[in-house]
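The complex is shown incomplete by one protein chain, all other protein chains being positioned as in the whole.
Right, chain A next:
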């Protein structure tokens, strides 16, 4: 492996070459600190890392978080890797499976498709925020009763989606439930049980 300290070869990255060849003062005046950092490898990396991050305020499960994160971090990775809220699952990173479903200001969202910084000031609810203390949310209880899962990996996303589905008014028939829950894949194949759980919660008429 090359030694970082002794390697002074010029960067081949075209953007960096461009920056170096541009009029230095113009570049300095117009270029954000983050890019300057990339242009000058002598900048201490720990110092530079601070400038790559930007501030973000989020309300997650009722707690306010003042964070500093890179703009490329997804909401999903922020929840799992930074906030240790690992109930929200990673299944595809492409918005195709629904395992990462959370509520953003009450709306169900695939958190893998949302950059964390896009959620400034918003309220996020994850599976960890659904129960009230030791009292399960009715949807969680219904999933247990109807065995709406096997391996459990898609379950938090299913439940977050199911709660939203009822709130949206899309759970009034089995056909509706099946349609509006089709963004959440369950490879173990618990779908009929999931439909039963949602139907029961919907019919109970309580607040979800």
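What to note about this one:
Keep this in mind: a residue touches a chain if its C-beta (ideal position, glycine included) is under 8 Å from a C-beta of that chain, and two chains touch if they have at least 3 such contacts; residues count from 1.
Going forward, contacts and distances are computed from a predicted model.
Looking at the choices "Xanthine dehydrogenase YagR molybdenum-binding subunit", "sn-glycerol-3-phosphate transport system permease protein UgpE", "Oxidoreductase" or "Thiol-disulfide isomerase or thioredoxin", the name in the UniProt record of the chain not drawn here is "Xanthine dehydrogenase YagR molybdenum-binding subunit".
Listed by residue number, the positions of chain A touching the unshown chain are 1-2, 4, 7, 9, 11-13, 41, 45, 48-49, 52, 70, 72-73, 77, 80-81, 84-94, 96-97, 99, 126-128, 130-131, 136, 140-141, 143-145, 147, 149-156, 159, 177-179, 181-195.
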